[in-house]
Structure formats: C-alpha cells, structure tokens
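Have a look at this one before I ask anything.
All protein chains but one are shown at their positions in the complex.
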Amino acid sequence: MSAPVLAVEGLQVALPPGADRPLALAGVSLALRKGEILCLVGESGSGKSMMAGAVMRLLPPAVRVASGAIRLDGEDLLAASEAEMRRVRGARIAMIFQEPMTALNPLRSIGDQIGEMFRTHTALSAAETEARTLALLEEVRIPDPRAALRAFPHELSGGQRQRAMIAMALALEPEVLIADEPTTALDVTTQAQILALIRDLQHRHGTAVLFITHDFGVVAEIADRIAVLRQGALVEEGPAAEVLNRPQHPYTRTLIAAVPPLAPPPAATRPEAPPILVVDRLSKTYRRAGLFRRGGRETRAVADVSLALPKGGTLGIVGESGSGKSTLARLILRLLDPDGGAIHLDGLDLARLSHRAMRREAWRVQMVFQDPYASLNPRRRAGELVAQGPMLHGVPRAEAMARARELFELVGLRPDAMDRFPHEFSGGQRQRIGLARALALRPEVLVADEAVSALDVSVQAQVLRLLAELRDRLGLSLLFITHDLRVAAQICDRIAVMRHGVVVEEGRAAEVFGAPQHDYTRALLASVPGRGWTPPTLPAEAQETA
Amino acid sequence: MQAFRRYLRNPAAVLGLLLLLLVIGVALAAPLLYPEDPLDLAGRPLQWPGANPRFPLGTDPSGRDIAAQVFHGARVTLLIGAVATLVSLGIGILAGALAGYHGGWVDDALMRVTEAFQILPSFLLLLVLVAVFGSDLATVTLAIGLVSWPATARLTRAEFLSLRSREFVQACRTLGMGDARIIFREILPNALPPVIVYAGVVMATAILLESALAFLNLSDPNVASWGNLIGAGRGVLRTQWYVSAIPGVAILVAVLAVSLVGQGLNDALNPRLKAAA
Amino acid sequence: MQTSRRTLLLSASASAATAAGLLPHPGRAQDGQRRGGVLTIHMNGEQRILNPALRASTGVYVITSKIIESLVDLGPDGRILPVLATGWEAAPDGRSFAFHLRQGVTWHDGKPFTAADVQYNAMELWKKHLNYGTQLQQDLLAVETPDPHTAVFRYARPMPADLLLRALCDLGYIVPRHLFEGTNVLDNPANTAPIGTGPFRFVQYERGQHVIAERNPTYWREGFPLLDRIVWRFISDRAAASAALETGQIQLSSYNAISLSDLDRLKTDPRFTVTTKGSEANAFNNTLEFNHRRKELADVRVRRAIAHAVNVPFFIENFLYGLGKPAGGPIPSTSAFHPGGGQPYPYDRRKAEALLDEAGYRRGAGGVRFTLRLVPIMNGEDVPLFATFVQQSLGQVGIRVELVNLDIAGALTRVYRDWDFDLATGWHQYRGDPAVSTTVWYRSGSPKGAPWTNQWGWQSDRVDQLTDQAATELDPLKRRALYAEWTKAINEELPIWMVTEREFQSVGSKRLVNAFTGPRWASGDVHDTGLAPA
Partner (left out) sequence: MRILALALRRLAASLPTLLIILAGLFLLLQLAPGDTVDALAAQMGGGDPAMMARLREFYGLDLSVPAQLARYMGRLVRLDLGFSAIYGKPVAAVILERLPVTLLLMGSSLSLAFAGGMALGVLAARRVNRWPDTLISTLGLVFYATPSFWFGLMGIVLFAVNLGWLPAGGFEEVGAGHTGLRRAVDIAWHLVLPTVTLTLIFLAIYLRIMRASMLEVMTQDFVRTARAKGLGETAVVVRHALRNALLPMVTLIGLQAGTMLGGSVVVESVFALPGLGRLAYESVVQRDLNTLLGIVFVSALLVILVNFVVDLIYARLDPRILAGR
C-alpha cells in the first residue's frame, strides 16, 4: 500500500465552552490513500463535518484544533501559515458541499466562479482560463457547457449545480477531494448520476476522496473503505465490504440494522379493505403573477389524480421533488383549495366544504409534518401542543391534558416532558410530539408527509416502527408520503408513484417494487443507492437508544 | 434567559440599558425633586448654568428652570415615545399581520395603503396632521404614531409571510383552528421579537420627530418636553447655547439608550451572531 | 383749515425747489462720496408677490421700495416728502385732493410716467386690492387727470389731508398702468418682476433664494443711487441669518428679522450698528385679546385684573432685553395722536386678586379660579414668550391658562372666524395713523373672519362714533382731540389690551453710509445710502 496522501493523527478539536460536549473530535486518526474513496459515516453531531473543517482549517469561529496532526504528503498542515494554507486550499485539497445552491455565490456566473480557481492559484490568461473552465464543464457532463459557463446558479438544476461544484473542485487536479454530504440534497436519480460521476472522475484522476455521509446506501455505492464516527470518536474502520456486511462495533451494527432493506415485506396477507379515502380527479394549478413579465407562470402541481386508501391500510406516495406529492397531501387536508376534483372521506366530499365547515371536520384527517423543528410552535409547551386540538373541538382543558398525557405514553415520551418547550427535545422526540398531536384528535386518516426524512437513520427506524405499530393498534389508515423508496418499502402496502403531478403507477407494494411497469418507476428503483447491498440481518442487541 | 445572558455580555447594550434606566429614573424623580409646575416662572430668564445655585442648569428664555424642565421632560419624552411607538406598532402589526397572513387582495389593498404612507414623506404628513388637528400632546403623539407605522407593517408582513408557510402553522390549520386565533395566538408571538427590536428604532424616531416639530414651533407648549426647550432655545442659540444644548444632550441620551437597547436585543436574539458574540 | 393748507403748499413748493436744485437736498451725494458696492439685505420671509400697490407689508416694501416709488414718503422729522408727487393741495371741503406729479420720470421699461398711471393705481389697485388701501380709499369716487401731470382724487366724504398723506407713504406706490391694465392683476407677471420708477431696476428673482436689483442709470435724482446693486437674501432661520450677518454674507437686517438675543449680542460687536432708527414709523405692540363671549372676560373687572396681574416692566426687562415700554393705549407714544399718559393698569397682584374676588371668581380647588385657553398668533418672534409669560402670570392669581398651539393660519381662523378662544396674543402694528390699521381693532361692524378687526364680541357706540368722526375730521388738532377721547374710552373699558409699545430693531454693518436716516428708511428707497469698502 502506498503512503497516505492525507493522514490525520490523533486529532482533537475543541468546542467552545457551553457546547454539549468539550471535544468535537476526540483523538481521531485516519489515513487517506491515493485513488481511494474513504467514507466517513456518522449521524448528525458525530463530528464528521468538523473533520472536513479541521483539514481545510475552516472551522467555525471559537472552534479550534486542540492537538494532533494533519499531514498532506507528510507535511503538517497545522503548522502551516495562513498564506501557505491558502495555497493548499482549492489547489491541493478541494471540497464540495451538501447544498449546491447556497454553496455557490448566487450573484456570479458559473464560469466566473470556476475561473476564479485559476485566477487565484495560476497565472493563466483569461482566454486559457475560459478554455479550461469549458473543458471542466464538459468533463462533468453538464448539458450545454457553453451556456452553463454564462449561467447563474439559479438557472441550473440541483444536479447541474453540483456538477459545477465538482468541476470547480477538480479544476486544479487536487490530491485530495473532500465531499461533505454532496448528494444529500439531491433527488435519488440525480444522486445516482452524481455518485457515478464522482466515482468516474476519481478513477480517472486518481484523486483521494474523503466522502462524508450519513447514508449507508450511498456508502455501499461508493466506498472503498469506511470509517464510522460516533460522538467525535472513531469506532470502526475497515474495507467497505467488511464493515457493511460484518460490522464489528455495536454502534455500527445498530446503524446498519436500521437501514431499511429495499425489498418490501411479503405481500400483505390481509384482505383488501374497502377504501376510506377516495381522491377523484383532483387538480391544482399554481399561478404566479410576474413582476417583470407580463403574464405569469402556471404550474400544474397536481393533475387529475385519482387514488384510493383502503381502510386500515397504508398508501405510499413516492416521487422526487416537484412531483406534486406534498401538494396532494395539502389538498387532502384542505391546507390548499383544489381547483377541481373530489376528496371523498367516508362519503363526505371534503373538497366541497366551506372553510368553516372544513374546520369542524378537520379532526378526521390529521398530518405529521416533515420538519421536526418547524412543525412545533417554539413558544408552546409540548403538552399544550398536543392538547390544543381537542380543546379547539370543545374538549375541556383538564380532559384534553389528560388525553395528552396518555398520548405521550403511547408515543414513548415521558409524561413529565409535557411541561417542556419543543427546543428541549431531540429531533426524534419532536416527531413523536407531532405524532401525538395528530393522534389527539382521533383521526380516521393520518397523512405523514416525509415524516422521517429529516431524522438520523437509527431514529428513523424507531419512528417508522412506532408509526406501523400505532396504525395497527388504532386502526388508522395511513397516507405515507416519501421520496425514500427504502422507507416506502418498509411501511406501505400500496404504492403510488408520482411524477410531474401525475400518478404514473399505482399498485400493491410488492408488485411495484418487484415488477415495476412504468419506465420511471424502473429508473427510480435503479437509482436507489446501494441497491445491490442488502443490509445483513443482525441480532437485535441495541435498539431504542434514542 | 440565554438571550439575556448574551445581552449582558455586550457592553454597548449594557450601557444602553443603564442610560435607559437613568432616563426612567430621572422621569420618576421629577415630581419629587421638582414638585412645582416646571413651566412656572422661576426666576430671571437666561441665567447661565451655575450662575445661580437655585438653577443648576440655568433658566430658559421664559425664566423657567431648565433642570426642572429636563426632569419633567423625561416623563413627556418617554410618554410621547412610548405611546407613539405603541400606536405605530399597533397599526403596523395589525396591517402587516393581516396582509402577510391572508395574502391575495387583502395583502394588495393593505400594501397599497402602506405604500401610500411610505411614498408620502412622513415628516410632511406629520406637519399636515399637526396643522389640521392642532398640536396638543395627544394629537402630536398620535400623529407621530400614525406616520411611522409602515415600516413596522412591512416587517411584520415579512415575518408573517415566512411564518405562515411554516409547518406549525399548517399544523394549527389541520387541527381546525380559526384564522384570528392562528394570527394572534400562534404566529404573532413568534413574529414579535424582530418587531420588538424594531420598536427601539420607532421610539427613537418618535422622539426625534417630536423635537423637530418643536424646533418648528409646532409642538404642545403646555408640556415641558425636551423638544420645546430646544425650540425655546433656538432664538438664543448663539448667546445662550446651553438652553438648546442641555435638552439636546438629553434627547441624545434617550435616543441612544433606546437604540442601544434595541440593537443589543437584536444581537442577543439573533442566533447568527451567537458564535461571534 | 387755513394753516394746514398753507403748510401743505409750503412743503410742496419747498420740494419743488429742491427738485430744481435750488436748495441742498438732504440726501445729496457729497463730493468724494463713494459710489458702487453691493448691499445684501436679509429677509426672513418670502412674500408672495413683489407689488406694493397690491400688498401693503414691510416684507414687500423692504424690497420693492427700491424699485417702485410712492407719491410721497416720510421725512426724517415726520414731514411728508415729495417723491412722484411734487406738490399737492386739498379742497376746503376735504372731498377733493390734487397731486402735481413729477415730470420727466420714466418707467424702467422706458415709458413715461403720467397721471394716467396714478389714476389706474388708485382706482384699480389701491381701492380694489390693496390691504388697508381698500379701507382708506373706500370713499374714493374718481381720479381725474386734467393734464398728464395732475391727478385729482375725489372723495364721497371728507378725507383728512394728514391721514391721506401719511397713509400714502405706505399705500401710495405706483406701478405702470400699461403693464397691468386689461390683465388679471393678481397674476400679472410684473408682480414678481416688478417695474417701477425707482433708483434700482429689477434684475432677477430666484424663489427661496434672492432678489437682485441694479442701479437705474436713468434715475430722476441725478447722481443717484450710490449702490451698484442690492441683493435681498431669504433666510428664514434666525440663527442662520445672524451667522450670515457675522460672516459678512449680508449687511443689513431690519424689522426684528433676527432674534432679540442676537441683536443684543451684536450691539457690542464693533462691526455692527443695532438701532431702532430707520423704522420709527412702524411701532408695534404685544397684544392680549379677550373674548367677551366668555362671561368672566365680559366683566371689565376681570380684564383689568388680568392687566394688573402681568408684570409688563419685568417682561420687557428680562424677555425683551429692555427694548420697549408698557403701552399707554392703542396709539404709541411716538405718534402725534398719542394723548399722553402711561399704562393705565400697572402691575399689582394684590389688586388683581381683589378685583377677581370682587367679580365673584374666588379661588377654588387647587387655588384655581377659572381656566382660559390662550391662542398665540405667531406673527412675531416673542409671541410665544409673551404667551408663556401670560400663562405664568395669570397662574399666580389663580387663572389657569392653557396654550393652544396652532400655525398662524390656524390661529387666525380660530380667533377671528370661529371665535373659538378665550385669550389671544400677537402683535399689533401701528401704521402712522390710527385710522389705517388701529381703529378697526375696536370699531364694530367688521364681517366675521376678517383678521385683526374687532371680533371680540364687544361693541361700544361711543367708540364707533368717535372712530368715524376722527376718520373724516379735516382739522388735525381736532382729530388729535378726538383720538385722545377715543383712547380714554378704550383704556376705561379695556376691550383688548395693548400690552407693550415697541419699535423695530435693525442691524446693519458699520460700512453702511447714510443709513437709518429716516423713520421709513428700512422701507425706503435708499438712493443716497452707500457702502464703504470692507
């Protein structure tokens, strides 16, 4: 084995006083060799982004390296001056980030921003710079590279922006590329393409890649070696196949156990129940008046969608961003007013109700939201948040609070948590509060809109289990909206695939996953990262740790 | 409480708070130290500060004790500032909340009116209002409030626009909550912090507007406001400059206090600066 | 009657002689006197139009008197000086008055000045539009022009010669007929680009900034004027104006246009002259108007008590820098019509309290007898000061006073149209003869809404009768007697109170030569004024 390009030795990164722990990284050692992709895996807060920051010496203010060494080709970067560090950044170690929209300066063109690499580190002429930039854009396979050169970030799609970021990072053929969650913000099909691109470029240039991610699917897709971080400490490191299939550390095992397999459980044995919710030719078109343009734009967010949710069943709606799945959910809850179509709930057409009447019927359909931070009013106590619904519908306060207490137990929260404010809870706990709030009204239908997408994988597994359990226990009918096919496979007995506001395929989960009919469904399934890897079944030893 | 601790770590903000407490203290002490009407003839006009031990800050062109007027003026200034700010915030929050929450034609109509008020130079409108309705204390205060709400309305509207699409608001709607309740009980408390921070600016502006009115001799002469004292000193500016200078410093201190507290609150409540502070 | 006629003729012939160069003219350029220079005069307000035949106001005169000339002017000792009129005689019945006009005078546009101009001004402008002129000329029937240099005024009722001549110093300015005839006189362009016969020709009027006039090379007084140019600068802020004076940007400021404190300060500055000379003709008073519709104020004892309660000498000494004195009545002591006698109700707090008690207004809760609203009419710098002083003074005798701050248009409406006030205070300006602008404060019968007229809800047949009699009495001595009687009646009743009697202050650079020479100098033509080098 060759000597490592980048070696991190006993790195300790100190957090400012008052943080939840004193050290972001507690003596981590890593070695990255030429031509390999090392995946640094960990849940949020594990310190994996601090690693990137420490290497680039771009840590947040007040966070500093306490001890250790970071060697690039043997030379200790920690001892380098700021000017020397500037020559390293971009030229020898380049970096790509999670959110390509915000990581690019919105006010300057793509070509300008890539060209800046050359202008900063080389003495190339303007013409040469442009030529090299163009070549880079071609290499990352941006459609119409010449136009992309002049384009501004907002004019490109998310995938194209990430390609531009990659082009920028690779401009000076760096020895090391640090990729910090580069595909997390992307749709699954785009993610697949970007991963393939990184893999391909890394092969061609022999770059060493430090790939930071939380997603074991992605890891399975791309990693040569894997390092697992937990609370700032390295718990396990080894070749990809070893770690993925034979994890040694209990924490790694928990993480891998929580990754849902892509295959759906064996087809439901339950007989198909009659539908409780029937959506009939529902439509919604967004219009926006243009400021500078005369007309305005029209987007058909939901176009003639018809669906049926069997009583006690779970209908998954999957699709990429912009497919209209969230709009559909909001139409069903009447958070948006449909342009046409009907929403029959047990024979009652919700679409026809006035706003006032809808408020009375609101309890029948409830929703669990995506963002555990934004979905709870930060100024209300948890108990109040849950009791609010019943109180609105006439339940006396004492009784509502009592019901809230029961619900807290039901969703696995301690009743003394009722007096706390949302920010005092973890993300998973907040989702439980959101669930309790939705259940407090004893709804007939529960809509979960990306309810587990923002959670770490271990917490995600717990919430999914809770959801399935409650569905069965309370006889709920569940409309489950997600972009994550693994999650959908886990919980749904029927699947509807949406694209551009239209349902392209609908059927039993096992059938949709096993024998997809529509091209798009097939493409979607083919893009799921790590689809070739089936997480090993491990003895359940450490679950419910959240 | 974390915000409060962050606030106390900022020396400028603490200074502001101390100055504000000083102004409030002066206002509270006024009736104790100067139980007489500060507008009464106290002695020979235009005595220099210190010239007569009875008048540590001297007398104004009407022979009134400047110290008494400064103390009582603190009450008036705080009153004008506070009430005008409340009026301005009241109108601004209501208009901004309705516009931001409802959108559509409500937003259009309310923003038209806001725009009208913003296009019209506010001081000009203030002059017109005072010319039309006279310049007693209540009118002046109301008029100042009335001309300074558009910025609050825009700020509130922007907050509401971003908050109304937040999931917790949608959650309230899915629970079947009515609009009024969502606006005032759910969104407003969350939209308030930046508005409260902005209240410092509104109050500072209100105090300055009153002093400018007094400078043009259009404020209420029956109260001992600092602005009136400046206006009274205008004629003797070149010889007895202290008449205008003393209330000028008082205004400066009050406005500085209010602004520093506002800015301190802003820094304390703004999580972005957390790391830097 | 005879005597007065003789003096008139005498003065007329004397002026004819000076014009012919036989007698030394008071303002004749002496040998070696410096010609040239630019005089910059401060104005603290901008008048709407520059036409003294339409607007009688010192703000107009200060500018236009240098450009446009009147029939007569006021001499240093109060004599009437001939200007465009060289002589005059009144018919014995006082119903006709002939003016002999100066010959060879041309307008700045080159056209000759004739009796037709006088006729037009009198009939069309003074009688129809000029403030106080319409009052003065209300009985003017016609102006006859037997020849181009004679204008004969015919009146329906006797017109006292002294009244007419004294009034014409202010209300006798002549603008060219050929520019105004047949136009809407109120928006005639010559109202803002004046053309006259005076020593200076209008050059430029920049709104809000300045007016410029330059020497008229064809002026009828040969060798005059001395100055090359006059610039009037508009500076409304008093402090800024005194700064401009001290930095040499302006050399002259009249009619109390800068603040009393600055005048007091500049008094000791060797570079400046601060004086009441040059504007003696325009005395003024601080006033206190009572609304007699208020039952307390309808009681003369209360009015007298109020007068006793205000320490006027203290106010003058401490607030007005000692400039002025307590007034003895509506007619100032500088006027020939002043009957003598001092302030009828001197400061006496005990007496004031006694009068109020006697009237039945005893001190109630908090020592307050009753409350009055005082509307200051801000037409003078010290009006708010006096308002405050009244508030303070009356407070001491148990009358609570609330000030009602309004801008000037609002205050006038409140007092004179809506009668919605208890007390008001402002300035009264005496314009040479009580009949011009003073008696209207007391004479009943003015329509509601007319400012500075009797709108107090007070009326006295005797005063009305005396007013009318004095306005048509031809004998100056008898007129004086009538006004003495009138003053006595008013001082007795005190329907309104003229509190102080004051003269305007001017401040000018010591470089000014031949300045402040006559009682109307600030509103005069300054043809013989020069400016020494800086």
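Labels A, B and C are assigned to the chains in the order they are written; within every chain, residues are numbered from 1.
Just so it is clear, a contact is a pair of C-beta atoms (placed from the backbone, for glycine too) under 8 Å apart; a residue touches a chain by one contact, two chains touch by 3 or more.
Fair warning: this is a prediction, and the values are worked out from it, not measured in the lab.
Note that the undisplayed chain, when the full complex is considered, contacts A, B, C. Contact with the chain not shown here comes from a single listed residue; of C:Gln249, C:Thr276 or C:Gln469, that residue is C:Gln249. Contact with the omitted chain, checked across C:Gln209, C:Thr276, C:Ser333 or C:Ser444, is made by C:Gln209. Interface note: of B:Thr59, B:Thr77 or B:Ser122, the residue touching the hidden chain in the full complex is B:Ser122. Within the complete assembly, A:His121 is the residue of A:His121, A:Arg199, A:Arg379 or A:Arg531 that touches the hidden chain. Mapped onto chain C, contacts with the missing chain fall at residues 38, 40, 45-49, 55-60, 128-132, 134-135, 184, 186-187, 191-192, 206-210, 212, 229, 231, 233-237, 239-241, 243-244, 246-247, 249, 377, 379, 406-414, 417-418, 429, 437, 440, 446-447, 449-453. Although one chain is not displayed, chain A still touches it through residues 56, 58, 86-91, 94-95, 97, 99, 102-109, 116-117, 120-121, 152, 154-155, 165, 168, 290-293, 297. One chain of the complex is left out; on chain B, the residues touching it are 10-12, 112-113, 115-116, 118-124, 126-129, 131-133, 151, 154, 204, 208, 211-212, 215-216, 230, 234, 237-238, 241, 244, 248, 251-256, 259-260, 263, 266, 272-273, 276-277.
Criterion: only the chains that are shown with their structure count from here on.
The distance from the centre of chain A to the centre of chain B, each centre being the mean of the chain's C-alpha atoms, comes to 46 Å.
Inter-chain spacing, taken between the CA centroids of chain B and chain C, is 45 Å.
Touching of two or more other chains is recorded for no residue of chain C. Chain B makes touch with chain C in their complex at residues 37, 39-41, 44-46, 61-64, 131, 134-136, 217-222, 232, 234-240. Within the complex, the chain C residues that touch chain B are 238-239, 242-243, 259-262, 264-265, 318-319, 376, 378, 381, 384-385, 387-389, 391-393, 395, 402-407, 409-410.
Per the touch definition, chain B reaches chain A in the complex via residues 166-168, 170-178, 186, 189-190, 275-276.
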